[in-house]
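Here the complex is missing a single protein chain, while all its other protein chains stay put.
On to chain A.
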Amino acid sequence: MPGLSHGVKKRKSVSYAKWGYFFIAPFFLVFAVFSLVPLLSTFYNSFFENYMVGLLHIGPKFVGLENYKTIFLNGDMPKYMGNTVILWLMCFIPQVVFSLLLAAWFTNASLRIKGQGFFKTVIYLPNLIMATAFSMLFYAMFSDSGPVNSILMSMGMENPYRFLANIGSTRGLIALMNFLMWFGNTTILLMAAMLGVDPGLFEAAEIDGATSSQIFFKITLPLIKPILTYVFITSMIGGLQMFDVPQILTNGNGNPSRSSMTLVMYLNKHLFSKNYGLGGAVSVILFFLCAALSALVYRSLTGRMERGQA
């Protein structure tokens, strides 16, 4: 009997295999046309000199790695990479601190936080907001004659504070917006991780007289490390793509003195001015950064699935 059913199964899997291809074909076809070919052509473009001076079209002329050399030697790439990392860290550090705190509080049964549903709804809300609109709103709110300055001046300040004329406050606003947009999402992910920890471990630790901070650092943190890594890497990939918020807030120029210009804003500038050589080089570097990080996510995800936790 077992032999027979095995045989039936085997025959079935052969005769229906073509349907498997049928169902997954559209995905791979669309991916090839709209992603894979463009990706290859982006790589190809990065080796050519190809740009516009006014109406004059220069190139395309093969220049090897010249474009890569240009964006590094003129200092653009290092500067914008630095800006991107700074802006990301300014958002990520408070984000992880608050998300860990909130997740630990929400999952702590002995604290009995009321209105959890309400708080979760509110903190996740900014994640769904159109980033361009959110950034425009902040621009209006923090402009020289905007509501924030009007409130500050009614409290006794003499001159409006020029938020967008100072490096620190411009970067701070960008980080604040990104923080508001992502800390709710991170909190919910971390909560799911913490709820997955065996409550018996907490009880045992409490009976042994561990303080709540000891429990947090010695039990919770080590056990949610896989999800924490996942959050860290995906946030880094998201940070590399940072565009909408600083683009709208600074009107695409990354001022003051290009201190808020991110990598993708730089790429966008080349795409608009049709400098395909330099734009291609920026894209390829971005691709390798994201690919390296994706490989790490892939490893952590497949690892989790093999252990049956995904």
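Methods note: a contact is a pair of C-beta atoms (placed from the backbone, for glycine too) under 8 Å apart; a residue touches a chain by one contact, two chains touch by 3 or more; residues count from 1.
Here is the rule we use: contacts and distances are computed from a predicted model.
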item	value
Missing subunit (named according to UniProt) among the choices "(Fe-S)-binding protein", "Acyl-CoA dehydrogenase", "Oligopeptide ABC transporter membrane protein" or "L-arabinose transport system permease protein AraQ"	"L-arabinose transport system permease protein AraQ"
Residue in contact with the excluded chain [from A:S150, A:N166 or A:Q214]	A:S150
Hidden partner chain, residues of chain A it touches	13, 16-24, 26-28, 30-31, 34-35, 37-42, 44-45, 98, 101-102, 105, 110-113, 117, 119-126, 128-134, 136-141, 143, 145, 147, 150-151, 153-154, 180, 183-185, 188-189, 191-192, 230, 234-235, 237-238, 240-241, 243-244, 247-248, 251-252, 264, 267-268, 271-272, 276, 279-280, 283-284, 286-287, 290-291, 293-295, 297-298, 301-302, 310
